[in-house]
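Some chains have been omitted; the remaining ones sit where they do in the full complex.
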Amino acid sequence: MPDSTPAGSLTLRDVAAALDRLYPPESAADWDRVGLVTGDLDQPVRRILFALDPTLAVIDEARDWGADLVVTHHPLLLRGVHSVATTSAKGASVTSLVVSDIALYVAHTNADVADPGVSSVLADALGLTAQRPLTRIGPYAAGRVGELGAPQSLAEFADAVAAALPPTAGGIRVSGDPAGVVLTVAVMGGSGDDQFDAVRASGADVYVTADLRHHPVLEAREEARDGTPYLIDAGHWATESLWLAGAERQLLAALGEDPAAPTRVESRISSIRTEPWTFVVGANAAATAAASSGGVS
Amino acid sequence: MPDSTPAGSLTLRDVAAALDRLYPPESAADWDRVGLVTGDLDQPVRRILFALDPTLAVIDEARDWGADLVVTHHPLLLRGVHSVATTSAKGASVTSLVVSDIALYVAHTNADVADPGVSSVLADALGLTAQRPLTRIGPYAAGRVGELGAPQSLAEFADAVAAALPPTAGGIRVSGDPAGVVLTVAVMGGSGDDQFDAVRASGADVYVTADLRHHPVLEAREEARDGTPYLIDAGHWATESLWLAGAERQLLAALGEDPAAPTRVESRISSIRTEPWTFVVGANAAATAAASSGGVS
């Protein structure tokens, strides 16, 4: 199925090996499924697309652009599949990749714990200094804690987070007194609601993560007695997608290419936002309502 | 600890029995923990406060108002506790209730499957007709599916949801084409991300629930191939808090009181919004950014 590979060009074997060095598969969580999902090690790789999620739209973009390889953060087949018939979306995705000769490579929790990795890139984007791990998962540092240049109000910091991350429909949800002061910041890209104990132990004033649901957030806020650590849900896609640009640069360098002017491969970051939310209605309505009625919020 | 109960007044025994009839404990899920959490069956009950969550602020409100009983939807001790020392928020909550002689009664998944119950009240608020169950949990109907009076665009329907629910900071997040047409609506108050199969089987055009995270939503949207069923995350607190007013009326009636002018008990709904989000920054930023740059969203 792969074409014959021209002399001097890269194969999937070359590129997968470079990615394995950047994001060693053995550093992924036990439950995770990383590495090659589709493709043949002998197929040539001339175009590489980076995206957070291997959605059908991303795969269409890859095919339309002529990509040979898609590198994503999120696994396509985290749960094992017993069929790739097109009746399911997972099956349609696999079928579309295979029919189009597109390889898929996943770097997930192994990219989370890499350095640079998902959380360190997020911490950098927020300007955190004196960075240290938030927690350890096995032998690997996960999440980051660091310091802002100067104390800010929670409202100011939320604006800064919004400015640092790519814009989304969902925006950035904040729990805590807007006038409260924050200096120490904990971050965990993606879903971080299992790290509240570590956040409290870290002494952080605010925790930036995503996918926060009612009960865990409310319990964390109760445990904080309404004070610090405050919580910011900045969106799963937004907090993780920053990683893509760095990963692209690192891979090109690892392949011996000049990231600014590669010769054997082309690469780009997908233009598809895979945050699932399209629009929001009524955000901040409670405050508006409270302001106009003098009511309790 | 309870005072002696004046002749003719209600005891916790009376009120708990009435609540047990409205929300039979045996209809709760196996994993759930409902019924009496604090209190003594012989204590008098003259003031009853209804709230979605038994937070420390709600307990303070109850104490300040002189409530004898708090009725909440969410359990305080869903996970068993081995200590009620005030070093934990759960312990501080129990201690505060007990010291103030305030009983706590929880109606959770048994209120979800009641009729009227959490999802039927939500369906009513959205004006759904021809209501039928979304699914069954054991022998109990759970969630609702119904019809709008006339087809609407998803954008129009989202506005209608926002108008029907109490305002919140988080607002209402929508996934789907704003111009897409919806007529059949599925609803599940609170966290409903385990019901996507039932939603697809129901033929609903849109599903209103809450606590939707990146991966389940994205997978559901992929399975829908970007079409229907669309998804609306209307907030855990907002989708469930509508139930409180009806529960209050039903309890008063069950106690033989005229809800409009009860004589032996006073009741009210807590003024505390227990949605944990305080404010949102940058919602709809992606659309704004896209509009100003002509970029892909």
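Lettered A and B in written order, each chain numbered from 1.
Note that contacts are C-beta pairs under 8 Å (C-beta built on N, C-alpha and C of every residue); 3 or more make two chains touch, one makes a residue touch a chain.
Here the structure is a predicted model, which is why all the values come from computation and not from measurement.
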Subunit count for the whole complex, all chains sharing one sequence, 2 displayed:
6
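The rule we apply is simple: only the chains that are shown with their structure count from here on.
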Superposing the Cα trace of subunit A on that of its twin subunit B calls for a rotation in degrees, to the nearest 5, of 180
Cα-centroid distance, subunit A relative to subunit B, in whole angstrom:
31
Would you tell me which residues of subunit A are touching subunit B in their complex?
53, 55-57, 74, 88-90, 93, 155, 158-159, 161-162, 166-178, 190-191, 210-211, 213-215, 217-219, 221-223, 225-226, 231, 233, 236-237, 271-289, 295-297
